[in-house]
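The structure appears below as structure tokens.
Missing here: one protein chain of the complex. Every other protein chain is in place.
The chains carry the letters A, B and C, assigned in the order they are written, with residues numbered from 1 in each.
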Amino acid sequence: MYCNQRPEKPGVKKGMLEKINNMARANSLWVTAYGTGCGAIELRPLGTSRFDMERFGIAMRPTPRQADVLIISGYLATKTLKRVIRVYEQIQDPKYIIALGSCTINGGMYFDSYNTLNVLDKYLPVDVYVMGCMPRPEAVIDGFSLLMQKIKDGRAQGWKHYKENLDYYRENQKKIITDWDLPDYNW
Amino acid sequence: MGAVIDPATDPKKTTHLYFGPQHPGVTGNMSIEMWFDGDQVTKAITHVGYLHRAFEKLMEKRLWIQNFPLVCRICVPEPDINEECYAMAIEELAGIEVPEKAKWIRTLVLELARFAVNLMAFGGQSGTLGLHTAGMWGITFRDFVLDLFEELTGARIYHIFIQPGGVRRDLPEGFEGRVEAVLKKIEERLPELDRLVLNNAIFKLRTQGVGIVKPEWIEEYGLVGPVARASGSTRDLRKDAPYEVYNQLEFDVVTETGNDIFARAMVRRREISQSMSLIRQILKKMPKNGPVATKLPNLTTWRVPAGEVYTRVESSRGEYGYYVVSDGSLTPRRIHVRGPSYVHAVPLLERMLVGANIADVSNIMVSLTTCPPEIER
Amino acid sequence: MIDKTKKELEIRFPLLKLVREMHNYLHVEVEKASAMDAILMAKTSLGFKTLQLISSVDRMEENLFQMTWILENYNNETTLLISARYPRENCIVPSLSDIWPAASAFEREIFEMFGISFPGNPREGEDFLLEGWKDIPPMRRDFLTEEYSMKLYGERQPREHLDPRQYIGDMVGEWNTPMGQKRKEEK
Partner (left out) sequence: MGNIVSIVLTILGALSWGLLLGGISRTVTARIHGRMGPRVTQNFIDMWKLFKKTSSIHHGGMFWMAPMFRITGAICVLLMVPLVIGNSITYNMSFAGDIFLVIYIMFFGCLGMALGAGNSGHPYAVIAVSRGLAQMSSYELSFSIAVVAIAVGLKTFRIEGIVEAQQAGILSWNIFRFPFASAGALIAFLPMQMAYPFGIVLAPQEIPIGPPTEYSSRFLSFMFSGRALFGTAKLILFVSLLFGGASNWISLLVKTFLLYMYPVVVSSVFPRFRTEQSIRFLWFVPTSLALVDLIRVML
């Protein structure tokens, strides 16, 4: 319950009610307005008249506390990773991560850079990857619809996975963030 | 005697606040650390580096031509400036001549990019004050220009269209007509945007007399672009040190003397009209036939002659510079990028924010149209 | 219009070396002892009142750092580049931050990237682009970014197919991580 304890392992919920809940979750995705990389430039057209993500119930929220989805839009520098972990842990469950762009998949063109991660999967649980450099707004919408489908089927369980394998993720995170000064359990 | 406490950061009298990096009012991924006395900022420190991708290091590892996909990613909203600047440096070092038609196409691409960015920035200025309607319209208009880019270069954002000695391909058939159609469509809607933003009493109230850039700061800090031109400077590299075919086009440098955010928005608005006229002139005067690229040597073994050069191009945010050092090997020795945001977002912003109201922080920041990736590269 | 500048500099600094000259562009190299004099002279008597950039080049083979100050005259649009070479070990270069406020940020970056120290800069040593960096300064030629990246972020998995669609389709997120294994099983 409190934010300075190790997270409990969440139970598995099933049944009719959970299905309705999942339908509601899938149709109301609130995104943290945090442009972590260059993919953020294509998130702006996504809100305007041609693509209009609001008709799918996707809206931007200015604070992570009220959001469900964190979009990692491109490469992550180690300095940003620290902030992203903090933002991700502030989002309340259930929460999802969409990773945009080739550089989150395998480092992309920055594979030999000393300051960008290569495989985001080691540090945060990614639910949907969208490929491309940079992904077009249509591709981002496609990613969203994939995420919606996963939520409806109850398969978007990255947040549970993160809690269950917290030690694994923490170890990897601490390996590259040399001046780790975040609280270990922060929700 | 205890330690001396700076009155600007005295914890008993000031509030310590962080703006960003997760903050909707901050342009891009950067943060400002501030101390407030009531509503007023007493001290501000900008933190950058969240987007540091080590471009300059990576470019030393790659072939000269392989760097084109890297340089265009230095500035996300306006990538063509980087390609142009880098190509100009290589041409200067290697002594490559650019064919006449390629120069015209390059100018067209640069002007279209400036047009798109100014549309977004002009709308974004009111978006940061809560007038989302104008911001939405601005980005929608920009989308039409991105369609043109897609047809011409095959990509919406990162074009990789300019290469040393020319451009990648000629204009497609009937492209002029489609550019004209887009310009016409946007021109019809622009008066509405003007009425919404520039005639808006509250927009004027929020922007006039706020975020003053004093004219004497221009030389002291090295301010460029719309920020300098809104404070009475008449400096525009397209006029003062013309590159490509800007000396064959007719235009006047846009200047305002308001020094404030409203003057900067006004400069951007007038540059939108200027870009439209320039694009029309380019399409009219452009030679119909001719080569669009010179033949380059085998690119995998291409050694650019040793030398050092600093090339400059006027972007929508101001002067963009590339300092390129070659030692005659397969890869560059050193490339240093000087983006206009470097000075605007770090020393200037830290100075401008002191004394500002908390409500005006993001307002001031957006009026400088800082682009964090070009600070940290 | 650059001739006058060149002449005056040559009178004052006879050891000056001309690097490149164009009609509104001059690049000179001076002795390291007279670099500050040349910059101050350009500012006070030649009208180059603006500092555009401070850059440095690592010439590892010659055991030198080349510093370049790029100055600009806003009145007649001329650029002046002044270079000087400094020994590579414990490199110390005078700071310009009390003359130009913008110099402070450039010098902080160079300190971080090359390890060149600028005594007199009041904000030297503050984090600029990197955070918690413990290795040798990354822009030095002897810092190997690819090895560093491999060591810290793990190897990038090799490409098995040449068709990008198949490659991405197979590879997206199926890494050797708990989340990646789960994705593989789901398929």
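Some observations on this one:
Here, a residue touches a chain if its C-beta (ideal position, glycine included) is under 8 Å from a C-beta of that chain, and two chains touch if they have at least 3 such contacts.
Because the structure is a prediction, the values reported are computed rather than measured.
Shown chains touched by the hidden one, complex as a whole: A, B.
Of the candidate positions B:Thr9, B:Gln66 or B:Asn200, contact with the hidden chain is made by B:Asn200. Here the missing chain is touched by one residue of B:Glu83, B:Glu111 or B:Asp360, and it is B:Asp360.
One chain of the complex is left out; on chain A, the residues touching it are 1-3, 20-21, 24-25, 27-28, 30, 48-49, 52, 54-55, 57, 59, 61-63, 65-66, 68, 92-94, 187.
By the touch definition given at the top, chain B reaches the unshown chain through residues 15, 17, 23-25, 39, 126-133, 136-137, 140, 196, 200, 202-203, 205-206, 357-362.
Keep in mind that, in the parts below, only the chains that are shown with their structure count from here on.
Mean C-alpha positions place chain A and chain C at a centre distance of 34 Å.
Centroids built from CA atoms put chain C at 21 Å from chain B.
The set of chain C residues that touch two or more partner chains comprises 130-131, 138, 143, 145-146. The set of chain A residues that touch two or more partner chains comprises 79, 112-116. Looking at the complex, you find that chain A touches chain C at residues 78-79, 82, 105-107, 111-119, 121-122, 125-126, 129, 131, 155, 158, 161, 165, 168, 175-179. Chain contact summary for the complex, chain C toward chain B: residues 19-20, 24-25, 27, 49-53, 55, 57-58, 68, 70, 72, 74, 77, 79, 81, 83, 100-102, 104-106, 127-131, 138-139, 141, 143, 145-146.
Within the complex formed with chain C, the residues of chain B that make contact are 47-49, 52, 54, 56-58, 60-61, 218-222, 233, 235, 237, 240-241, 307-310, 312, 319, 321, 323, 325, 333-334, 336, 338, 342-343, 346-348, 351, 376.
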